[in-house]
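Have a look at this one.
After this line comes chain A, so read on.
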Amino acid sequence: MLEIKNIHKSFGKNEILKGVDLQIDRGDVVVILGPSGSGKTTLLRCINFLERADQGQAIFGDIHVNLKSATKKQIHQIRQRIAFVFQNYNLFTNKTVLENVTEGLIIGRKVPKADANELGQQALAKVGLADKLNSYPSELSGGQQQRVGIARAIALNPDIILFDEPTSALDPELVGEVLTVMKNIAKEGTTMLVVTHEMSFAKDVANRVIFMDGGVIVEENSPKEIFSRPKEERTQHFLRRVIPEDFIYNI
Partner candidate 1 sequence: ATTGAKSDAGAAKKEVRKVKVAFDQGGKPIGYLDEKGNPTGYEIEVMKLVDKALPEYEFEYVPTSSEDLLVGVQQGKYQVGVKNAWFTEERTKSYIFPKEFLGLSGVGILLKKKNENIKDLSDFAKAKLSLAPIAASNAQYTIVDEYNQANPENKVKLEAGDAFSVDVVQWVNEGRVDGGIYLGATYEKQVLAKDGPYHNLANDLVYNEFAVVKTWPLFNKKEQEFADAYDHAIKKIKEEKKTNKLMVKFYNTDLFKLLDTVKR
Partner candidate 2 sequence: MSVGLDVPFLVKTFFVALSGVPIALLITIVSLLIALPSGFLLALSRINRIPVISQLARVYVSFVRGTPVIVQIFIIFTSAPLLLAPIFEKYHVKTSIYDINPIWYAFIVFSLNTTAILIEVFRSAISTVSKGQLEAAYSVGLNNVQAFRRILIPQILVVALPNICTATVNLIKATSLGYALSLREITLKTQVAANAGYHFIEAYIDIFLVYLILCSLVETLFKLYEKRLRKFKAAAA
(Lines give C-alpha, C1' and ligand atoms only; values in the text may rest on other atoms or scores of the structure.)
Protein backbone atom coordinates (compact mmCIF):
# COMPACT_ATOMS: atom_id res chain seq x y z
CA MET A 1 0.00 0.00 0.00
CA LEU A 2 2.86 2.40 0.77
CA GLU A 3 6.35 1.91 -0.41
CA ILE A 4 9.19 4.30 0.21
CA LYS A 5 12.54 3.96 -1.46
CA ASN A 6 15.81 5.51 -0.61
CA ILE A 7 14.77 8.69 1.20
CA HIS A 8 17.59 11.15 1.77
CA LYS A 9 17.20 14.36 3.69
CA SER A 10 19.72 16.88 5.00
CA PHE A 11 19.35 20.04 7.03
CA GLY A 12 22.20 22.20 5.88
CA LYS A 13 25.27 20.01 6.13
CA ASN A 14 23.63 17.60 8.55
CA GLU A 15 22.42 14.50 6.78
CA ILE A 16 19.48 13.28 8.85
CA LEU A 17 18.05 10.54 6.63
CA LYS A 18 20.62 8.52 4.77
CA GLY A 19 18.62 6.32 2.45
CA VAL A 20 15.65 4.80 4.21
CA ASP A 21 13.45 2.14 2.55
CA LEU A 22 10.08 1.22 3.90
CA GLN A 23 7.26 -1.00 2.79
CA ILE A 24 3.88 -1.02 4.45
CA ASP A 25 1.00 -3.24 3.42
CA ARG A 26 -2.68 -2.69 4.00
CA GLY A 27 -3.53 -3.39 7.63
CA ASP A 28 0.07 -3.29 8.74
CA VAL A 29 0.94 -1.72 12.06
CA VAL A 30 4.57 -0.71 11.89
CA VAL A 31 6.36 0.71 14.90
CA ILE A 32 9.49 2.76 14.56
CA LEU A 33 11.85 2.77 17.51
CA GLY A 34 15.02 4.74 17.88
CA PRO A 35 16.93 7.15 20.02
CA SER A 36 16.19 10.85 20.12
CA GLY A 37 17.43 12.70 17.06
CA SER A 38 17.69 9.58 14.94
CA GLY A 39 15.36 11.03 12.30
CA LYS A 40 12.04 9.36 13.12
CA THR A 41 10.01 12.55 12.99
CA THR A 42 11.84 13.67 9.90
CA LEU A 43 10.99 10.42 8.15
CA LEU A 44 7.28 10.80 8.88
CA ARG A 45 7.37 14.43 7.78
CA CYS A 46 9.01 13.54 4.50
CA ILE A 47 6.36 10.92 3.81
CA ASN A 48 3.68 13.55 4.27
CA PHE A 49 5.67 16.18 2.31
CA LEU A 50 5.87 18.50 5.27
CA GLU A 51 9.55 18.32 4.59
CA ARG A 52 10.80 17.96 1.02
CA ALA A 53 13.17 14.99 0.83
CA ASP A 54 16.35 15.53 -1.15
CA GLN A 55 15.93 12.25 -2.93
CA GLY A 56 13.62 9.23 -2.88
CA GLN A 57 10.52 7.58 -4.34
CA ALA A 58 7.12 6.79 -2.95
CA ILE A 59 4.48 4.46 -4.27
CA PHE A 60 1.12 5.02 -2.68
CA GLY A 61 -1.46 2.67 -4.16
CA ASP A 62 -1.77 3.80 -7.73
CA ILE A 63 0.29 6.98 -7.24
CA HIS A 64 3.98 6.88 -8.01
CA VAL A 65 5.90 9.97 -7.03
CA ASN A 66 9.35 11.29 -6.73
CA LEU A 67 9.59 12.66 -3.22
CA LYS A 68 11.75 15.51 -4.36
CA SER A 69 9.79 16.68 -7.36
CA ALA A 70 6.19 15.64 -6.65
CA THR A 71 3.61 18.03 -8.06
CA LYS A 72 1.14 19.92 -5.92
CA LYS A 73 -1.65 17.75 -7.13
CA GLN A 74 0.14 14.55 -6.25
CA ILE A 75 0.98 15.89 -2.84
CA HIS A 76 -2.60 16.86 -2.22
CA GLN A 77 -3.85 13.44 -3.32
CA ILE A 78 -1.44 11.68 -1.02
CA ARG A 79 -2.22 13.90 1.91
CA GLN A 80 -5.92 13.22 1.45
CA ARG A 81 -5.22 9.60 2.26
CA ILE A 82 -2.75 10.07 5.09
CA ALA A 83 -3.43 11.48 8.52
CA PHE A 84 -0.75 12.74 10.87
CA VAL A 85 -0.60 12.97 14.64
CA PHE A 86 2.01 15.53 15.60
CA GLN A 87 4.50 15.18 18.40
CA ASN A 88 3.66 18.72 19.56
CA TYR A 89 -0.06 18.48 18.77
CA ASN A 90 -0.35 21.47 16.38
CA LEU A 91 -4.01 22.00 17.09
CA PHE A 92 -5.68 24.83 15.21
CA THR A 93 -5.61 27.56 17.82
CA ASN A 94 -8.52 29.42 16.31
CA LYS A 95 -10.90 26.48 16.29
CA THR A 96 -12.72 24.70 19.06
CA VAL A 97 -11.98 21.10 19.87
CA LEU A 98 -14.86 19.83 17.75
CA GLU A 99 -13.98 22.16 14.88
CA ASN A 100 -10.41 20.92 14.99
CA VAL A 101 -11.65 17.43 14.39
CA THR A 102 -14.27 18.23 11.77
CA GLU A 103 -12.27 20.79 9.75
CA GLY A 104 -10.58 18.20 7.54
CA LEU A 105 -13.85 16.35 7.04
CA ILE A 106 -15.97 19.32 6.10
CA ILE A 107 -13.48 21.29 4.06
CA GLY A 108 -10.99 18.71 2.87
CA ARG A 109 -13.40 15.82 2.26
CA LYS A 110 -16.64 17.72 1.72
CA VAL A 111 -18.51 15.65 4.30
CA PRO A 112 -21.83 17.37 5.19
CA LYS A 113 -21.52 19.33 8.38
CA ALA A 114 -24.03 17.31 10.39
CA ASP A 115 -22.33 14.04 9.51
CA ALA A 116 -18.94 15.51 10.23
CA ASN A 117 -20.07 16.65 13.65
CA GLU A 118 -21.36 13.18 14.31
CA LEU A 119 -18.07 11.60 13.26
CA GLY A 120 -16.11 14.20 15.22
CA GLN A 121 -18.04 13.53 18.38
CA GLN A 122 -17.52 9.81 18.01
CA ALA A 123 -13.79 10.28 17.56
CA LEU A 124 -13.60 12.59 20.57
CA ALA A 125 -15.59 10.18 22.64
CA LYS A 126 -13.10 7.46 21.76
CA VAL A 127 -10.29 9.50 23.31
CA GLY A 128 -12.39 10.50 26.31
CA LEU A 129 -13.03 14.13 25.45
CA ALA A 130 -16.74 14.12 24.77
CA ASP A 131 -17.18 16.88 27.35
CA LYS A 132 -14.69 19.37 25.85
CA LEU A 133 -16.23 19.84 22.43
CA ASN A 134 -16.49 23.60 22.65
CA SER A 135 -13.26 24.44 24.45
CA TYR A 136 -10.38 26.11 22.64
CA PRO A 137 -7.00 24.34 22.60
CA SER A 138 -5.51 27.00 24.86
CA GLU A 139 -7.92 25.88 27.57
CA LEU A 140 -6.81 22.27 27.54
CA SER A 141 -4.15 20.46 29.50
CA GLY A 142 -1.27 18.93 27.58
CA GLY A 143 -2.76 15.46 27.64
CA GLN A 144 -6.10 16.75 26.47
CA GLN A 145 -4.47 18.50 23.51
CA GLN A 146 -2.63 15.34 22.54
CA ARG A 147 -5.88 13.42 22.53
CA VAL A 148 -7.59 15.99 20.33
CA GLY A 149 -4.73 15.53 17.88
CA ILE A 150 -5.37 11.82 17.81
CA ALA A 151 -9.11 12.26 17.44
CA ARG A 152 -8.50 14.64 14.55
CA ALA A 153 -6.54 11.97 12.72
CA ILE A 154 -8.84 9.02 13.34
CA ALA A 155 -11.96 10.99 12.45
CA LEU A 156 -10.62 11.31 8.90
CA ASN A 157 -10.70 7.54 8.55
CA PRO A 158 -7.63 7.69 6.31
CA ASP A 159 -5.88 4.86 4.55
CA ILE A 160 -2.90 5.28 6.78
CA ILE A 161 -2.18 7.20 9.95
CA LEU A 162 1.27 8.41 10.88
CA PHE A 163 1.64 8.74 14.65
CA ASP A 164 4.52 10.73 16.06
CA GLU A 165 4.78 9.73 19.72
CA PRO A 166 1.04 9.87 20.28
CA THR A 167 1.17 8.99 23.95
CA SER A 168 4.09 11.07 25.10
CA ALA A 169 2.02 13.68 26.89
CA LEU A 170 -0.48 11.30 28.39
CA ASP A 171 -0.65 9.94 31.87
CA PRO A 172 -0.25 6.19 32.11
CA GLU A 173 -3.94 5.65 32.66
CA LEU A 174 -4.71 7.45 29.42
CA VAL A 175 -1.82 5.86 27.63
CA GLY A 176 -3.59 2.61 28.23
CA GLU A 177 -6.84 4.01 26.91
CA VAL A 178 -5.32 5.62 23.85
CA LEU A 179 -3.39 2.50 23.02
CA THR A 180 -6.64 0.59 23.26
CA VAL A 181 -8.18 3.04 20.82
CA MET A 182 -5.22 2.56 18.52
CA LYS A 183 -5.46 -1.17 18.84
CA ASN A 184 -9.10 -1.00 17.89
CA ILE A 185 -8.55 1.08 14.80
CA ALA A 186 -5.69 -1.22 13.90
CA LYS A 187 -8.11 -4.11 14.16
CA GLU A 188 -10.55 -2.24 11.95
CA GLY A 189 -7.85 -2.52 9.35
CA THR A 190 -6.37 0.97 9.42
CA THR A 191 -2.78 0.93 8.41
CA MET A 192 -0.54 2.68 10.91
CA LEU A 193 3.02 3.85 11.10
CA VAL A 194 3.81 4.69 14.71
CA VAL A 195 6.81 6.32 16.27
CA THR A 196 6.52 5.42 19.91
CA HIS A 197 8.42 4.49 22.97
CA GLU A 198 5.67 2.23 24.24
CA MET A 199 7.28 -1.15 23.99
CA SER A 200 4.16 -2.89 25.09
CA PHE A 201 2.28 -1.37 22.18
CA ALA A 202 4.98 -2.52 19.83
CA LYS A 203 4.84 -5.93 21.34
CA ASP A 204 1.07 -6.35 21.41
CA VAL A 205 -0.12 -4.53 18.31
CA ALA A 206 2.66 -4.12 15.79
CA ASN A 207 3.25 -6.73 13.18
CA ARG A 208 6.60 -5.15 12.35
CA VAL A 209 9.14 -3.14 14.33
CA ILE A 210 11.76 -0.94 12.75
CA PHE A 211 14.76 0.23 14.67
CA MET A 212 16.30 3.46 13.35
CA ASP A 213 19.52 5.08 14.33
CA GLY A 214 21.65 7.77 12.74
CA GLY A 215 19.35 8.20 9.78
CA VAL A 216 19.24 4.59 8.64
CA ILE A 217 17.14 1.58 9.41
CA VAL A 218 19.37 -0.61 11.50
CA GLU A 219 17.06 -3.53 11.86
CA GLU A 220 13.55 -4.50 10.92
CA ASN A 221 11.67 -7.54 12.09
CA SER A 222 8.60 -8.91 13.82
CA PRO A 223 8.29 -7.67 17.40
CA LYS A 224 8.89 -11.10 18.72
CA GLU A 225 12.15 -11.49 16.86
CA ILE A 226 13.43 -8.00 17.49
CA PHE A 227 12.72 -7.98 21.19
CA SER A 228 13.94 -11.48 21.92
CA ARG A 229 16.74 -11.87 19.37
CA PRO A 230 17.92 -8.46 18.14
CA LYS A 231 20.59 -9.07 15.53
CA GLU A 232 22.48 -5.81 15.46
CA GLU A 233 24.65 -4.73 18.30
CA ARG A 234 23.18 -1.18 18.33
CA THR A 235 19.68 -2.63 18.64
CA GLN A 236 20.71 -4.89 21.46
CA HIS A 237 22.32 -1.99 23.21
CA PHE A 238 19.22 0.22 22.85
CA LEU A 239 16.76 -2.44 23.89
CA ARG A 240 18.81 -3.52 26.82
CA ARG A 241 18.59 -0.06 28.24
CA VAL A 242 14.93 0.59 27.64
CA ILE A 243 13.20 -2.71 28.32
CA PRO A 244 12.58 -4.11 31.74
CA GLU A 245 14.25 -7.46 32.27
CA ASP A 246 11.03 -9.41 32.38
CA PHE A 247 9.62 -7.82 29.24
CA ILE A 248 11.10 -10.29 26.87
CA TYR A 249 9.94 -13.31 28.72
CA ASN A 250 6.39 -12.12 28.43
CA ILE A 251 6.44 -12.11 24.70
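Selection rule: all candidates are chains of the complex that A comes from, given by their letters.
By definition in this document, contacts are C-beta pairs under 8 Å (C-beta built on N, C-alpha and C of every residue); 3 or more make two chains touch, one makes a residue touch a chain; residues count from 1.
For clarity, every value in this text was computed on a predicted model and none was experimentally measured.
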Candidate from this complex that touches chain A, chosen among 1 or 2: 2
Residue ranges of chain A in contact with candidate 2 within the complex: 48-50, 72, 76, 79-80, 82-84, 86, 88, 90-96, 103-104, 107-109, 135-139, 152-153, 156
